[in-house]
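One structure follows; several queries about it will come next.
In this view, the complex is presented without one of its protein chains, the others remaining in place.
Our next item is subunit A:
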Amino acid sequence: MDDLLADFVAETREMLEASEGEIVAWEADPADSARLDTIFRFVHTVKGNCGFFDFPRLAGLSHAAEDALADCRAGRRKPDSALVTAVLAIVDRISAMVDAIEAGEDFPEGGDEALIAALGNDKDTEDLSFEELKDAGQGSAVEPVSPGSDDIAAEGDAPKKADTSPAVQRSIRLPVDLLDRVMSGVSDMVLARNDLGHRLRQAGNQPTIDGPFERLTTILSDVRDAITRMRMQRIETLFSALPRLVRDLSAELGKQVMIDLEGGDVELDREMVEMVRDPLTHIIRNAIDHGIETPSARLKDGKREIGLLSIAARQSGNTISIVVSDDGRGLDEARIATKAVETGLITASQRAEMSREKVLQLIFEPGFSTADTVSNVSGRGVGLDVVRDNLEKVGGSIKVSSQPGIGTLFTLQIPLTLSIIAGLTVEVGDQRFAIPQSYIEEIIHASAKALDFTRVGETALVTFRGDRVPCLMLSEVLALDHSEIEEDQHTMVLLRLASGDLFALAVERIHSHGDLVVKPLAPAVMKSEIYAGSSLLDNGQPILLLDVTNIASRYGLVSDARTRVREIGDDVIAADRHQVSRAMLFTDFSNRRCAVRLELVKRIETAPASAIDLSGARPRAVIDGMILPVVGLPEGQIPTEKVRLLRLSDGECELLHAVREIDDAVELPGMLKPERDDPLIEAIALIEGSTVALMDGHELFTRHGEPPEPLARPLCRIPSDDWSRTILAPLVVSAGYEIVDGDEDHGDSENAVRVVFVEESSAASEKGDGSVIRLRSELDAGDGDGSIYRYDREALMSALKEARSAGGLIR
């Protein structure tokens, strides 16, 4: 809550700063309607925000000012200098109050009524004099403003600020374009490093260069992380305030609304988060106020009592799309059109030529509102036009689609000013393309029996978790030559769009995951609407980033508001009605048919057998930079080149279950026969006529579950002579260690693997509890003391590997 409050204070201040000039200008010319709009928006936003925070006095003041200004905008009242003064007094009072809120002090009681009365909303303004106003402003900040004064807002701000110096985190403000420049410089540095790395690999192992290069890499990735963090923020910080907002709004309006948030881990520019905050709040307000009906009206229409508001964020190339959908009454085309004609936005003949979609977009026009009653929440014709203005200012856009009686769907597109995104590289027809990771739901090798690739007419379909999902062949989308690979032998990348639709993209091969620095493409290429940008691979080759959303919509795979909302509603209802347990069927390495509850399965991973470390007491594998325990492996060598792994999670701990083959997701029968002999088996189930052992999740996690451990390089301490530094160090690094210099005494290097020379070893150098590898300089000397001849590469490597799995791995 404190964060939110700080945000509110900062936001109000910022707006105050921004409108300072406007206020002065408005004062000079009260008839200037553009200035009036700006100030109106300011008080409107303050009103909205403080309704959320429960600051009744602020709300009262801003509501009164808004009323007066709304009258001016509607032409019911002519702004005069008395009104300007009164409004400015209120703006100053708001500023003083915000200061008090930030300092955590109580603002002196009283005085608000007089300020509100000064607006003369109900009576004649002439009755009020400046003197009265002065008396009203007991707070130190509120002073009558003399026309022509240059720093009105500052007057309100300054005296208060001086004596409030709470312990605020030290920070500085930087122009965003400076950050942009640094960011793009770092991006280029990453590319240059990749290029250099590629050349170094071509030139072979060069220990003297590899060491510094490794260091450069580490430093660069640190710098990049820091810069990225400097600018990026998870959209979660924005989302976290929404449930409360929805709850309060719906309570106030006597409605029941459930909120569904998705994609909180999408990161976007800090500045963009701020830009989206207002628009999103406005849209949510509108949706709850105008969109979602009262519970009784909903029941009458055969809908569920509780309205559903869902907000999903997705990243695609250089844009983020945020979809806000509700299952309310939808937009009324006829009413919007009538209203637009009435207010003179369009003419009747224009109306006749407009499509429904075009008519709906009219709600973003300034001064447009269909609400019959003005409530405290929304509906004064300010809002959607501001939303659109704000988005367009940063190069974004907003669209609306709606089905009467079924729901409304707002799609916001916001650009990312910087873009390093996680992407998957795929291959088709000898060419590589990148897909943004955020869309990828799962990757399935088409050989999986469960996939069931079929063609219905020209449309290809695959089966994913029991549903038929449309499938696009990437080679067809790109009109490339058909490959030698059979149609049903492709690898399927399942992609989920921001609208919630799922489809499969068939590619020939999957290459790698990695961070891509996305650069914009030339307009002529963008026109194809297939690509979202380009990036460079490590070898310096350019690669094209696919625009998943546009590709899907070209093939009509994006549903409109109706199906999206229906789907969710039905799912929820289905879940309410009866709890169906589902399980993932698989065959393990001892050819047993097994099943594991689907809720436990987080993902299906495929890893090369070499990625599984069998040398430790427990087998482990590294997936996505996390070290996870592996169970279910066969004895001895792994028979296949690649291993399919079920990634199981209980929410906190994770483990990998190796399987020979993955079958299908099935519904578990109601009757399960408990199994007592094998603790790892929960029960025996009869599925499709044969018995299947259902794994006991509880036992599995008791025995093997571990919180995933981030992959960190184990430390190795080496002697500090020249030989060790130049000859030994590269070897140790290539064995996956990080070097700690012999002399430095790191606090965390206690567990480091240490390499010492037998000749030089002393009691002091052998303290600590990590493993020790002892080297000797002479080939023949010291046999039998467990030391290794320093040029016996094989023995040295295997000792390093052993030490790593024994102690170095777990820090």
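Here is the rule we go by: contacts are C-beta pairs under 8 Å (C-beta built on N, C-alpha and C of every residue); 3 or more make two chains touch, one makes a residue touch a chain; residues count from 1.
The working rule: contacts and distances are computed from a predicted model.
Chemist: Not counting the visible chains, the remaining one has a UniProt entry; which protein name from "MFS transporter permease", "Succinate dehydrogenase subunit C", "ABC-type sugar transport system, ATPase component" or "Chemotaxis protein CheW" does it give?
Modeler: "Chemotaxis protein CheW"
Chemist: Can you say which of A:L345, A:I485, A:V525 or A:A607 touches the chain missing from this structure?
Modeler: Considering all chains, including the one not shown, the answer is A:V525.
Chemist: I'm checking contacts with the chain that's been left out. Which of A:V182, A:L478 or A:L614 qualifies?
Modeler: A:L478
Chemist: Which candidate, A:V223, A:I306, A:I443 or A:I543, sits in contact with the chain we can't see?
Modeler: If we include the chain that is not displayed, A:I543 is the one touching it.
Chemist: Considering the whole complex, which of A:S33, A:Q256 or A:Q431 touches the chain not shown?
Modeler: Touching the chain that is not displayed is residue A:Q431.
Chemist: In the full complex, which bits of subunit A touch the chain not displayed? Write them out.
Modeler: 187-188, 191-192, 195, 431, 477-480, 519-525, 527-528, 530-531, 534-536, 540-544
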